[in-house]
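Missing here: one protein chain of the complex. Every other protein chain is in place.
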């Protein structure tokens, strides 16, 4: 039982290796009749692709996708939607040096041990290149959400020690895409960019957090007791390469609060029941309550660095590993569209599942 | 598509409401031939049950379980194992006051909205009482792990602002059960107990974190790209009542590190490949690497408090909600066996899944 | 990955052995708000239970069920519905003679080989007693179908060589329950009863077919390309003990027809599109077309017979097996409610799944 599918009602299955022939995704369960905007899908892929700015890897992958099935006359037919991206800039030779050695904090060692065998080119299946498939599927999920007035946002709110303390409600979210680091506070964004450039010059990398936000989510999404909305969001986020942690609502800081401080008091806002505070992060008992859903996702520093590192080879002998050429000094800016995509996939899955709950 | 099952190979389905006739669990996929120790299962249930110490709720539920199927002559037969706990101390009348009002930060409102209808007695299905079923199933998962030399631990490492800073390697884990708060540092434990007692007197509640640890995990568990070992652990933990966050390895603090600091260098330890540091938390690329797996789980303060709170009733009118009688001032001590159970369930599921990976 | 669950949206999981403590079922996914009639469930169980007439086994099992969860104030809550039947007349001693021998055409041998170990009492999990759990769940599925005006029927249309040739449209289906053999043609029913009594006296058994019928099925149920409505019906039927074959619509006799004879011509019946003939059996391309769904299910003669039979024991030595006491000379009459239950479960599952197909 391999694990390359996500979702139950809106189920995606991704395939493809970093330097194989192609990678892609099948969506099984997209409702019929949805208008599919190929330009939008391509736009989303471009937000994730390498080479989009100076603070990300300079690899040149156009990430142009082809739609192979499931859409007729511009609309989804209810049959599987498949999208494929043929690999172009697959400089496999770049990776010959790691064919026999294990890069520190990469998946080389564990893949070799698990499968007895691995496609070492560019990390093979373990490469973050796989997330392009998620972004393509996520673009369709977003289209469906938009048609229902549900909005998803994500932005970088921390890089290394640079932390944006301003609450999301005080930010102008329309500015997220104005900066290459995808932080809506322009001043902080400039600092982050400078810092990442400095890190890049050192051949080093740095981690950070992405803040995720959903506005307009209907009440009732989430399936207790295991498929709670936040539990599926947690799994979705932790399934992204380099992700180390997830918290929603008050999260890790909520543990210091007393119940009397933390509880979100209900009130009637012109016929709509709302809560005065939102430490719950829009989810109570695993089910959306109509308030904003928000969460924080931690990403470690990228494992690929330029300086030589100690390691071992496949037979356990000491070996040196050197980072070559193009790497991401900070994964955060490119993680933003991935976080958005996974958020949208979780929400659409639960929107469809919710359709079966009542008689 | 409801969400009351967890796991794919070792799949559990739980049922039952807080004040219904009974609650329980079916395990489908337990391998045949495992010796089932009913005393151990009962022992685990007792670690979770109310009334076990002065810092937890004083409700009197014996949580005595019955094994209904799947075991013959003391061993699992490979058929579904079902266990049931009949409810006894079901003072439904205690809950009449909330039949029509929504308790702040409880699931009353969202259940009502989602299902159009709810069993209001004790929170019904949303009650943490459901976790008894998980602990019973987890006891069987633990038995299987033990037979393979895999050990799972969990302990409380933070309550409110009281944080245990000592790394787990310097603690005597055999002391966890020596304190009612389940913290292996006896001095810190005493402080935590005092603090919880104080909170209890105020009729208030407080949050905290549980630290989870797995020793002896074989290399190779975890199914990329979605069912990464830590992604399934995250979902498992976030599915527990009151859980607000999960981080593994370096977690949220890893974001401040550079790649050159964070990378875990491989070395050969007498024929066994290990890493010098373990910021990866024993998992790389979603697959266990043989090092200790460790993680942190955040729990918010329990929503039930004694003081009167403002709220609304089902028709949106202002209402007052009062906590009555017996409540948990801090869920952490009782969360420990639940975290252990969910950890064991994830591991056993992936152990079985790993059996199919190679030719 | 054991196989004790059925359905995806309306998912049942059954548990329990023939002579264990109890057997039962959990339904996960029953929509909230359905009125649950416990008398009806018991009534359905009574139609399946032993001892109900002279042509079935005289074992005395009341099959009284208890509802443990998922229902509040008479209505489903959307949470798992669990039902359990505690075993009473569990004469385990009757089975000591087969503890070490393999009964011909039973599952003793295969269970022993598969699991390395088996509960030999009454066939353990392989006993048709497990189907009581299906009937209980099926009763709830039927209730849901009824609320939508969908009717399911099943009757015996062949026992040994006695075959009812009258088409179902010419039969009075209200008479099915008037005869102990559950055949609506009273004359044929009488013949069948006589024949089964004769077989019973011989200590022998006989096979037959059950005809299944659904009226009022909405257009659109079934999920190509694998979960076609008839494919799921086939699996449902073949999963019933002693079932050897399934055909729908023209079935095995359709193979002798030419396309020009077999094709069902569409016409407009006062605004409703119907087909003039119905060789398709109400399903085209795996999707219901609104016409009657009908199918045929073959059951082999029960393996338990009274005369001594040759066999081998667990170490492969020659052994004799003798049928003892109470056995079913013909499984068909009791198979009728099981076929109905499985039919209802498939339909409800697809009704719920269909809710997610369109935007």
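Lettered A, B and C in written order, each chain numbered from 1.
Rule of thumb we're sticking to: a contact is a pair of C-beta atoms (placed from the backbone, for glycine too) under 8 Å apart; a residue touches a chain by one contact, two chains touch by 3 or more.
What you are looking at is a predicted structure, and each value in this text was computed from that prediction instead of being measured.
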Selected residue (touches chain absent from view) among C:68, C:192, C:234 or C:347: C:234
Among C:119, C:185 or C:247, the residue in touch with the chain that has been omitted: C:247
Touching residue (missing chain; options C:174, C:187 or C:260): C:260
Footprint left on subunit B by the chain that the document does not show: 1, 9, 29, 31-34, 76, 78-79, 144, 147, 224, 352-353, 355-359
Residue numbers in subunit C that touch the chain omitted from display: 1-6, 8-9, 14, 102, 104-107, 109-111, 113-116, 125-126, 130, 158, 160-161, 199, 202, 204-209, 219-220, 222-228, 230-235, 237-239, 244-252, 254-268, 271, 273, 275, 279-281, 283-289, 298-305, 307, 309-312, 316-318, 353-354, 356-358
Absent-chain interface as seen on subunit A, which is shown: 1-2, 4-5, 8-9, 11, 13-17, 20-24, 26, 28-29, 32-33, 66-70, 72, 75, 77-82, 84, 114-119, 124-125, 352
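Methods note: only the chains that are shown with their structure count from here on.
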Classification of the subunit A:subunit B interface as same or different, half of numbers criterion: same
Centroid comparison with subunit C (C-alpha atoms), farthest chain: A
CA centroid of subunit A to CA centroid of subunit C, Å: 46
In subunit B, residues with contacts to at least two other chains: 1-2, 4-5, 8-9, 14, 114-116, 125
